[in-house]
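For chain A:
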Amino acid sequence: MLALLIRDLRISVRAGGGFGLGLGFFLIICILVPLGVGPEREVLAPAAPGILWVGALLACLLSLDRIFALDHEDGSLDLLATAPLPLEAVAFIKALVHWMTTGLPLVLISPLLGVLLHLPDAAMGWLMLSLLLGTPALSVIGAFGAALTVGLRRGGLLLSLLVLPLYMPTLIFGAEVIRRGALGMDVSTPLALLAGISLGSVALLPFAAAAALRINLR
Partner candidate 1 sequence: MSLWDYANPRKFMETSAKVLPLIWTLAGLCLTIGLIWGFFFTPDDYKQGSTVRIIYLHVPAAMMAINAWVMMLVASLIWLIRRHHVSALAARAAAPAGMVFTLIALATGAFWGQPMWGTWWEWDPRLTAFLILFLFYIGYIAFWQAIEDPDTAADLTGILCLVGSVFAVLSRYAVNFWNQGLHQGASLSLDKQENVSDVFWYPLLVCIAGFVLLFFALVLTRTRTEIRMRRIRALEARERLV
Partner candidate 2 sequence: MIPDLGKYAFAVLASYGSGLGLLIALVVATVLRGRKVRHRLEAIEKRQGRTNG
């Protein structure tokens, strides 16, 4: 398991693996929106939680199809399927790598982008916490979607159509945490629900992803 984790991490960091691509995309969205809606603080500050979360969502989406596609093309996914390691664990590791290379960097640079969008200082901590809790769910749900569409030739567009509706609850609770945090309200309810979605997804979706992979490799 650890060997697979290290191998995948190395591949994604090296050789145009798309590392940093998501970050750049996230940054561009956070610049495009103010250019579109205007620079006024009164407009940007209330919208900032939503913009940041939608940006994170789309940045995650961007690198989803790489989760299994490369391994499927060169046949190493077939090897992994016959390896002693259960396919559920493979799916989990793949999602974990996706999170470490996409979700975690997003969490780390999000305060900078929060400043760009005039997010109140009080909400910065909640921004990082909500992204930290929510992005694992995005990665696991995304890995499930990638597993469903791995055998398809034109899977990319379909993948976003399938995955984005599944992202909606995470988005709602994640943005709500920041919004309430910015207003100084109690955030425990959306925070608990967000954590619940993440934990539930991480616990259950690798099984669904593995089932989908088995069907696709049949």
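These made the cut because all candidates are chains of the complex that A comes from, given by their letters.
In the analysis below, a residue touches a chain if its C-beta (ideal position, glycine included) is under 8 Å from a C-beta of that chain, and two chains touch if they have at least 3 such contacts; residues count from 1.
This structure is a prediction, so every number in the text was calculated from the model and none was measured.
Q: Consider chain A on its own, then decide which of 1 or 2 touches it in this complex.
A: My answer, from the options 1 or 2, is 1.
Q: Looking at the complex, which residues from chain A come into contact with candidate 1?
A: On the chain A side, the touching residues are 144, 148-149, 151-152, 154-155, 158, 161-162, 164-166, 168-169, 172-173, 176, 189-190, 193, 197, 205, 208, 211-212, 215-216, 218.
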